[in-house]
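One structure is given below, encoded as structure tokens.
What you see is the complex with one protein chain gone and the rest in place.
Then we have chain A:
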Amino acid sequence: MAVTPPEQRIWWNEPIERVELVWIVIAFLWGLFMFGFMIAWHFIGQQNLSKEAYRIAPSAYEAKVDEFAKKFTVREEQGIPVVKPKPGTDVYLLGRLWQWWPILELEKGVSYRIHLSSIDWQHGFSLQPVNINISVHPGYEHVISLTPTQSGEFGIICNEFCGIGHHTMTGKIYVTEQKRAEAEQRLAGGR
């Protein structure tokens, strides 16, 4: 029994049952497949988290975001600037107690370099209802190339506990359809 010493003193030489052996082989191959599929997705898939990141002082990051917002603000909503960056450029988003700042307006089908960082605690960037979830650290500037594939209004919520106001920490992204003329112009321009 499993509660008594093995009957064979040298249990290592016991033959393995066929059922067990077959299952071990199946399980091993399945593990190998799952391992390979992650690597393969870097080539066949279009959802792979960027590893581009820089160390940055929180105050320096805050200054960058402020400058970015000042440059591209198109209107205000609830006292928060709505920022519409040029298509395909660098976009800065800041997490702090307790908001995602500023509000972004992006275009569908265009790739942006989204910079993510926090100036205080750790936060969780959770884009809803798309369900893309990324950790955000103070001191680390993470750069992600993101291409919205749907238009509409999207919420950003915080999913890393960051204190008593955690549940009020939200943000917003608007995604607009590209104007046909602009899109054609961009195509003609060799983009």
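As a working rule, contacts are C-beta pairs under 8 Å (C-beta built on N, C-alpha and C of every residue); 3 or more make two chains touch, one makes a residue touch a chain; residues count from 1.
In this section, contacts and distances are computed from a predicted model.
Here one chain is missing from view; checked against "Succinate dehydrogenase/fumarate reductase iron-sulfur subunit", "ABC-type polysaccharide transport system permease subunit", "Cbb3-type cytochrome c oxidase subunit I" or "Tryptophan synthase alpha chain", UniProt names that protein "Cbb3-type cytochrome c oxidase subunit I". Taking the complete complex into account, residues 1-9, 11-12, 14-20, 23-24, 26-28, 30-32, 34-35, 37-39, 41-42, 45-51, 53, 77-78, 80, 99, 103, 111, 116, 120-122, 124, 126-142, 144-150, 155, 157-172 of chain A touch the chain not shown.
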